[in-house]
Every structure is written in C-alpha cells, then in structure tokens.
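Only one protein chain is missing from this complex, and each of the others stays in its spot.
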Amino acid sequence: MRITAEHVIRFIEGVAARIKLHRDELVALDSAIGDADHGINMDRGFSTVLEKLPTVADKDIGTILKTAGMTLVSTVGGASGPLYGTAFIRAGMALADRYELTPAEVVAALEAALEGIMARGKAQRGEKTMVDAIGPGIDVLKEAQANGEDFIVAMRRSVAAVEAGMKATIPMLATKGRASYLGERSIGHQDPGATSAFYIAQVLLETIESIQ
Amino acid sequence: MRITAEHVIRFIEGVAARIKLHRDELVALDSAIGDADHGINMDRGFSTVLEKLPTVADKDIGTILKTAGMTLVSTVGGASGPLYGTAFIRAGMALADRYELTPAEVVAALEAALEGIMARGKAQRGEKTMVDAIGPGIDVLKEAQANGEDFIVAMRRSVAAVEAGMKATIPMLATKGRASYLGERSIGHQDPGATSAFYIAQVLLETIESIQ
Amino acid sequence: MKKLINSPESVVKDELAGIAAAHPDLVRVYFDPDYIVRADAPVKGKVGVISGGGSGHEPMHGGFVGKGMLDAACPGAVFTSPVPDQMLAATKAVDGGAGVLHVVKNYTGDVMNFEMAAELAAAEGIEVASVVTNDDVAVKDSTWTAGRRGVGVTVLLEKIVGAAAEGGTNLEECKRIAEKVNSLGRSMGMALTSCVVPAVGKPTFDLPEDEMEIGIGIHGEPGRRREKIKSAAEITEMLATPILEDLPYKSGDSVLAFVNGMGGTPLIELYIVYNELAKILKGKNITIARNLIGSYITSLEMAGCSITLVKLDDELTKLWDAPVHTPALRWGA
Partner (left out) sequence: MKKLINSPESVVKDELAGIAAAHPDLVRVYFDPDYIVRADAPVKGKVGVISGGGSGHEPMHGGFVGKGMLDAACPGAVFTSPVPDQMLAATKAVDGGAGVLHVVKNYTGDVMNFEMAAELAAAEGIEVASVVTNDDVAVKDSTWTAGRRGVGVTVLLEKIVGAAAEGGTNLEECKRIAEKVNSLGRSMGMALTSCVVPAVGKPTFDLPEDEMEIGIGIHGEPGRRREKIKSAAEITEMLATPILEDLPYKSGDSVLAFVNGMGGTPLIELYIVYNELAKILKGKNITIARNLIGSYITSLEMAGCSITLVKLDDELTKLWDAPVHTPALRWGA
C-alpha cells in the first residue's frame, strides 16, 4: 500500500469536513460538562488549516502535518488547541522529509501524536479525555503490527477500539480539564474531546480504505 | 343624615381595604401604559394612613382628612401621591374644625379635592387621568344639589358617572402622565388612576349608604 | 423572579444599607426619610446639588454622591419618585448657605414631589432652584405629552454641575450651566428584554425572543414601537439618527458620547455599540471629545442600551474633566 502526501492532505480535508458536520454535537457535549466551545474551536481551527493546505501541497508529509499542527495551535485555543496541535506537530516530526509512508510509519506517527498529547496534557487514561479514545486505538495497531496483521483490518479494529474508548468515557469521573470541576456531575456524559478524536480516527480509516 | 368623624374614619379604612384588594389589578393596568407601580404606591400609602388614623381618631374631620392627605404625600410617591394627597388635604381644609357634616359640605369638600388635583397636576378632562373619572362624578352631585335631589340617590348616580368616566378613559389618547409617552399606544387601555378613583368613590357611597 | 434580594419590601433599604457599609468615607445614609448625603455635608458656602428619583436605576443617583458631583440623593421606591419629605430633609442637610439646586428628571411624579419639597424648603428660608432634564427624543415634546423624559443627560449633567458647584459657582450660575447641559443633550434607548419590579414579581411587558422595544424609558415602560431584533450597527443607527437630527448635531461639533447599559447588558456589548456609534459620528464629521461607557442609569435587570450625546464647549469640557470622587464615578482623585 502506497500512502502518499496527497492521501495525507485528503485525510486532513476529510477531518475538517467531518468536524464541521459534527460541530453542534461537539458543542452540545461540551455544554453538558464544559463550556460549550469544543465544536466551535475545532471547526475554527480546521477551517484555517484548510486555507493553509495549498501552501504546503507540494511539500513532504512531515511539513504538511507540522503546518497543520502549528495552525491548530494558533487558531483553536482552549485545551484542545495545544493538544491536537501538538499531536499533529509530533506526527509531522516523526515523518520529516517523507513523501510516502509505510503502515509501520503511520503507526509510529500516531504513537508519537498520543505521546505528545499525554505530555502536554499530563493526562493518563481513565481521566475522561481524548486520551481514553486514542489510547486503545494505538494499542490495537501496535499489537496487530506485532502479529503481522493486515493493516486495513487492523485499522478497522483500531477505530472500533477508539469508538469503544469514547463510549467508555461516559461513566467516567473527569479528573482532567474543565469537566473535572463538576466532580460527580461529570459522570454520565460523553467527553467532547474523545468524541472529536473518534471522528478523526474514522476519517483516517476511510482515507486508508480509499487507497489502492 | 348625620355624617360624623367616625364615618369619615370608616370611609378611609374602607378605601385602604379596597385598594389592597385591587392592588394587583391596578399594577396590571399601570403595566400596560405606565410603570407597574400604581397599586403598590396606593397600597403602601393607605396602609400607612391606617397606622396614623388612631392618632387623630378624636380630632375634627378636617384634621383627620389633612393627616390622611399629608401621610399620602409622604408615602405614596409617584404622580398619585401628590395628587391624592393634595385631594385629601384640600378636602380637610374645606372641613376644618367640623365634627359633623351636611351633604352640602361633603359635596363642597369633594369639589375642593378635584380642584386640588387639577391644580397640582395641571390636568384637564380628556387627558386620560383620574380627573376623567372624578370630574363627571362631581358634576352629578352639584346638579343634583341644585335640583334638591336626595343625597343618597345623587351619590349613586355620581358613582355611576365616575365608573362611566373611568371606562371612558379606555379609548382616550393620554396627554398627561407616563401614559402620554406611549402616544397612540396608550389608546385602548383603562387609566389606573381613574380606576383607583372609582374604587374610592365606591367606598364613599357604601359609607354614606351605611349611615342612619 | 430571579433576583439577589431578601424580600421585595426590603430591596431599597437593604441596598442603602449596603451603600452605607461600603462607602462611609464618601457618604452618609439616613433612613425614614431615606436620603444619601456626602460625608462632609453641608459644605459651607457651596451650592448644594441634590437629585432623586425612583430606585432601580443604580448607580444613579446614590452612586453619584460625593466630591465634585451630588451633595445628596433621594431614592424612592423602585420606579417610584421619592416623596417631598426626602427632598426636604436632604435639602436642609446639604444647605451650606449658598442655596440648593434640585436636579429633577421630567416625570410627572418626580416634578410634583420635588415641587412640593421646594415649596416647603422655601417656606423654611432655603433658597432652592430647580432644573428639569428632558432629553429623551423618543418622546414627542408637545402639549400632547407630559414632555420628554429625563434620562441619560441627567448623569452627565450631575457630573458637570457638580463640578461647577464644587468650584464655588453660585446657584444662579449652576442653574444656567445645568440648563445648558440639558439643552445641548439628547438621548434615546432600546430594550432587548423587559424587567421585573420586585413588588410585582413578573415582567412589566412581554417581549418575544426575536423582538426589541425602541424608544423605551428607564422604568420598564413599553417603548414607542416594537421591531424584530436587528444588528448592533442597525440598532445604533436607529438610536443615533433621531438624536443627531433633533438638536441637531452638526459637522464640526465636538460631543461627549455616553453609551449606557440598561442593567442586564454586559460591557462587551456596550463596546460593540460604541464602536458603531464612533463610526456614525466620524461619518458626520462629529468629534467624540469625551466618552462614558457603562451601566450608569439602569432599569433594573433590563437588557438593552441607551445613547446620549451632549455637545461640548470649553466650559463644559473643563467641568467634565474636573476631579470627581463618588462610589460610581471617579477620576482625578
């Protein structure tokens, strides 16, 4: 499977579209346990990324992802800005100068992204954040890679794990981010950031599936 | 017919009770074309008058009415405070040192009250104020007096005229008081002050009817 | 009714107690009759400037008592003019021998109650002059109305005449300056929501979610007309145009521009309105030499705003810039 810069750009464009589609849903989730801006923040950020993409269309994948990440940092704000921004920047650093990727490189980049989020957010799993959605997805990919499983099959299982992780945030007590201020009242609500993470994973899978 | 100081006190007590009973209705009327306080102002004023009455129970009718009027001036506020206050003070001045009244004296006192209101408010009839209710009532009493008509019969016709005058304010365009700010929008609403004037006239009639 | 109060009956007394507790360095508060005087009243030889009106317009007037502004304020019940006893007591308390100026907003009740107080004070040998503010262009000034309402100009007038009195200006001159401010000032207001008189417990009028009232006063009265809600730019235009045409304010004029919140509108929105107003005036070559932005003459928790312009000359500008030290307005001190 040849994963090219053009696929990466299609992926980012797909994320921007998916986030816009679910903007109000993300706002509603953030209204329940946050401050009602997650969908707005993400939409504002990825819309700006869309404007920036043409300027790096001919660049290497690392540059494309780093540019997207820096744009997110500069436009999203809130907690998700530095977090998703760092994620894309770290992934880009892991893929510097590459114009084509192997599945293994994709997994490595996703792992770097997760590490970036956890470092910037000082978050562990089980704290009712995006980490609870992304983490399980990465686990599946690494273990599938170890077993030499087919990448697309692995990606499908991975995204299913992300979805499960997202749903698993519902009963969790938030101990990071704004939701933690609610204490017990944070229980019973799905985490907005975990939800946006799931949509991003979905688009990644669809992009991979669209290849060959 | 012997109208004594005790009857006058019963009249004032009756007015206080009647106003309290219609407090919210007067507020509602004032909400439509004013500032929603007429019922509150009148109730506050007459409640205080009730507290003051015992201190003048043994005094002459003039003193009783003047005390009531000065208390109204000091507690009602708004437009109706100076107006009703002046009315009671003027009536009291007309009945200085009297302990018993003839119907003729009652009519003279009511006339003085109306003159006081019109002077203080610089209001004529047809401006959508309490004057439009009180005025016609006084007309009836004077004309009945000229024709030597029985006082109670005259009082009944007078209060009917007050009621008609009150209702007649509905189609009027307000040109005095707060309602005048509304211009055309003041049309179609009954004037709160004309309404409180009608309730006062009602109590006066009932008091007179209760005598002998 | 959602309010931070103890009971509808105690609203005014509780608020006055709060002012007394908060600002003993600036004011003294008296009860029954209720009035607020500056801490050092009466100031010998200085004209006393007093005002008053219904409560529910805070910080007006009690928040304006202090050096360089009012000597006393008389708060009535919510939206109800105070009674003569209050103005009489306040007039006596601030009379420093140079006479007392009554600043009265043009409402039938306020005018009549101040009139009675002035009669009583005169009877006690205190020289009293009165100025009546009537700056609301939303009301036709004709024999068909009680005349224009006194609104935003009242705040600016109290600051300016207060500075004059502080500077030793005599009663006649203070009255002239006050009348000058009123004659050069115009206002108009609008409401996004109604407000709840505590003793009533429900909104004075109902305003659908998509409508606004144009030309309201400061007592929750309905305005001159109702419209669908418009943009801040359009609303500012609807308020500014009648003001500008009324005086009229002309190219080359220099003005004091006052964007006022009605009580429930946050500052961020007032700055948005100010921005639109500045654009409009710039377009007409009218200079905003001074400005005031905030909720200074309110209508309880009503959401909305009013715009006031006062044409400035050197005399008024100097008096506006003079030091003022009150609970709600303070500079140069």
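Order as written gives the chain letters A, B and C; numbering starts at 1 within each chain.
Operating definition for what follows: a residue touches a chain if its C-beta (ideal position, glycine included) is under 8 Å from a C-beta of that chain, and two chains touch if they have at least 3 such contacts.
Predicted model only: the values in this text are computed from it and were never measured.
Under the touch definition stated at the start, the shown chains contacted by the missing one in the entire complex are A, C. Interface note for the absent chain: among C:L120, C:L247 or C:I272, the touching residue is C:I272.
The residue touching the chain not shown here, chosen from C:S51, C:S81, C:N106 or C:T193, is C:T193. Among A:G14, A:G177 or A:P192, only A:G177 touches the chain that is left out of the view.
Summary of contacts with the chain left out: across C:E15, C:D71, C:D85 or C:D253, the touching residue is C:E15. As for the chain not pictured, it touches chain A at residues 27, 31-37, 40-41, 44, 73-83, 120-121, 173, 175-178, 180-183, 185. Interface residues of chain C facing the missing partner chain: 2-7, 11, 14-15, 17-19, 21-22, 55-56, 58-59, 63, 192-193, 209, 212, 229, 231-233, 235, 263-275, 278, 291, 293, 295, 298, 300-301, 303-305, 327-328, 330-333.
Keep in mind that, in the parts below, only the chains that are shown with their structure count from here on.
Judged by the touch criterion defined above, the protein chains form a pattern that is neither an open path, a ring nor a star, and not fully connected either. The chain with its Cα centroid farthest from the Cα centroid of chain B is A. One simple way to say how far apart two chains are is to compare their mean CA positions; for chain B and chain C this gives 32 Å. Rounded to a whole number, the gap between the C-alpha centres of chain A and chain B is 76 angstrom. Chain C has its Cα centroid 55 Å from the Cα centroid of chain A.
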